[in-house]
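Sharing a structure with you now.
Note that one protein chain of the assembly has been removed; the remaining protein chains are unaltered in position.
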Amino acid sequence: MTHLQVELPGLKLKNPLMPASGCFGFGKEYSKFYDLSLLGAVIMKAATGEERPGNATPRVAETNSGMLNAIGLQNPGVDRIINEEVPFLANYDTAIIANIAGSTVEEYEEVAAKFNLTRNVHALELNISCPNVKEGGIQFGTDPEMAKHVTEKVKQASDKPVYVKLSPNVSDIVAMAKAVEEAGADGLTMINTLTGMQLHLPSKRPLIANKTGGLSGPAIKPIAVRMIYEVKQAVNIPIIGMGGIQTAEDVLEFLLAGASAVAVGTANFQNPLILPELISELPKVLQKYGFSSVEEAIGKAVTG
Amino acid sequence: MTHLQVELPGLKLKNPLMPASGCFGFGKEYSKFYDLSLLGAVIMKAATGEERPGNATPRVAETNSGMLNAIGLQNPGVDRIINEEVPFLANYDTAIIANIAGSTVEEYEEVAAKFNLTRNVHALELNISCPNVKEGGIQFGTDPEMAKHVTEKVKQASDKPVYVKLSPNVSDIVAMAKAVEEAGADGLTMINTLTGMQLHLPSKRPLIANKTGGLSGPAIKPIAVRMIYEVKQAVNIPIIGMGGIQTAEDVLEFLLAGASAVAVGTANFQNPLILPELISELPKVLQKYGFSSVEEAIGKAVTG
Amino acid sequence: MRKIKMRLLQIREIAKDTIEMKLEDDYITKVANPGQFISIALPNHTLPRPISIADIDRENGEITLLFKIMGKGTDTLAGFIPGTEVDCFGPNGNGFPLDSGQVDKVLLIGGGIGVPPLYYLGKRLEEQGIEVKSILGFQSGKYVFYEKKFESLGETIIVTDDGSYGMKGFVTDAVNIIPGFDAYYACGPTGMLRALTEQMKNKTGYISLEERMGCTVGACAACVIPTATEGSYKKICHDGPVFAAEEVML
Partner (left out) sequence: MRKIKMRLLQIREIAKDTIEMKLEDDYITKVANPGQFISIALPNHTLPRPISIADIDRENGEITLLFKIMGKGTDTLAGFIPGTEVDCFGPNGNGFPLDSGQVDKVLLIGGGIGVPPLYYLGKRLEEQGIEVKSILGFQSGKYVFYEKKFESLGETIIVTDDGSYGMKGFVTDAVNIIPGFDAYYACGPTGMLRALTEQMKNKTGYISLEERMGCTVGACAACVIPTATEGSYKKICHDGPVFAAEEVML
């Protein structure tokens, strides 16, 4: 019997698998494919203070073993998310994590405060790293001082555990992780996308209307694993890992590198059943490599 | 008739294609496959002051659409390169670029000074971004002040044009580019590899002996294109672009983004004839998208 | 909506770069409506390819797809051999409205690779006793396909950009020739749809749209289109691909 349970601040996960923010909407679409109660948790799409229309289209492009996206935080705003989306997800036996974003520290605080009053939301994921927001998101994510500041403010605005989502577009990921740990973060999620671009040869212009987009998918997996491995050695808060996961072996690789749970984003698009498939395959893979539980595997590559 | 010639500081290239440093040794091996005179230029493997043994093995790993390497600057030292390797390459009608590396600013100066006296070397590529050197290479590449300093010193030590090779492992690539331009760099080459890691599940350890390695190949292409596009708008010195090129369309994409010439690294490994193949396909691709010369395409996505 | 494997039965080039595939399937054929699409997951790709349902043979559990080779993905797909199990999911999207009631005569207007979904639509409309006429536009003669099939549904005008086959011009030029129809159904490049909806402002029309997609199921917000209501967006993969002509801003 392989134990898949993992306990993290605010989250009792029946298994370590969840969809990554922005790749799963608010769950409705994938609920047509399978029972969301199978999932360890669901991370919702980013919520901002007001409704946002997002960027112009095209918003996505395929790349080698990856994709670029510049959705631009399109979302109906925190109030409608709380009133229309959370109740749907709350029907399922799974943890709910709200991803919060904003252009200003005040907006982050406001959104956090609203989710704080939402019974069925178990934890917050602080998206300080969305590369597609022009007004400031990117600075929060690449400057340790700003990251620290916004984390502190959100911690004050909320009693729910706060997981800070780190951007990989930095010279020193460990400095970022330490800064937000110091600010009181309960956990980290990493990594967000790397900023990239694809040109459309016929028009000689960037294919994505926003010009740049965030690179995700298997292409970035080695960067995610490296960053998690480095951060795991420097902080004492748990990490939810993500970036290119598409097989149960990948899940184990992230656990070994130091992740306590993992999120799957891009891989949902090619295979809407990827999450239940990985959940059912994980026990076999853990066993194959000598583990009888997820907990046992966490950080094994770091601690030996 | 499509004009492939490009003129860059110190380099009259008959076409914009050359092998990337470290992926082509000093040319001997690939000279068994084709006539090196076909190439626009050859960038040699990194040279250091003394011979270096490099890292322990394994030194490479395959990743999705990419690979990791941690060779660790293994090379016979600048003197033997000048005496044994440059003369071989000088037999061919192609430009020769020497890639120089070091652990200290003094070592960079020493190596640059020696190549400065080597008649057949046309330009220097300053490798301040090799992620596999422990003693300091990585700091040079991620700190604008240090990058500026080492560039200035090398410029003083050499009359040959200096191309500074930028690391993508930074929060702000434009700041790095501007710093080295200010320091007198004649051109930029970008990008070097992104730091990544792969775990070997049976041993639960990093597969590469050095733990981390540099990620190259098509996986990183969108990051390279984005960085070149951004830097092109901020500096006035030419860029030699690289990172995941494997088709003639990729070459054009790099030119449009702002590269004046391109280097091909990883793609040589799967296809030793990739460079001559790209050189022969490029005219067709240029024509297809309405260009009658390489010069015309350079930076078109930026300037419109 | 399900994830399924469809066995490829037959594949052939029916016009330049235009491939017709027949696949065995016992789920989509039962539930899908004209205008819906399926998503094809290709090996070594990260994004699924949305392809419209061109025809369905419910009895034999056979689905027809028509696609044009446009890039790496469709090129790979074109190389599949009979017997291949193709990874798909769907049916996705809403499809064309079939039971509008007061419609007696409809006009189908297709441009290039926008033609396929109109064929299955036409068949289903004709089954309901509705009179179907079609205008199909192509780049040039060598790209023309399914002319006979559309003719079996009703009067069909072929238009080519260069006049190398049928009438020279655009589908918008041909629309005036067809008198009296109650509604039009169109699918094709956005430029064509823009011109068309402008030209037929006071007609009831339904148009099927395309956009680059991520998830193809409504979860990622990649494929939005602004609606006529200021600041509001719809997801083409989920709320479309078919929209009432006046509903969206092209």
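For clarity, chains are labelled A, B and C in written order, and residue numbers in each chain start from 1.
Going forward, contacts are C-beta pairs under 8 Å (C-beta built on N, C-alpha and C of every residue); 3 or more make two chains touch, one makes a residue touch a chain.
Because the structure is predicted, anything quoted here is derived from the model rather than measured.
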Out of B:G102, B:P218, B:P238 or B:G258, which touches the unshown chain?
B:P218
Contact residue for the chain not shown (choose from B:P16, B:G40, B:G66 or B:G187)
B:G66
Can you name the residues of chain B that touch the chain not displayed here?
22-25, 28-30, 32-33, 45, 51, 53-54, 57-63, 65-67, 69, 71, 74, 217-218, 266, 268-273
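Everything that follows uses one rule, which is that only the chains that are shown with their structure count from here on.
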Roughly how far is chain A from chain B, going centre to centre by Cα mean, in whole Å?
34
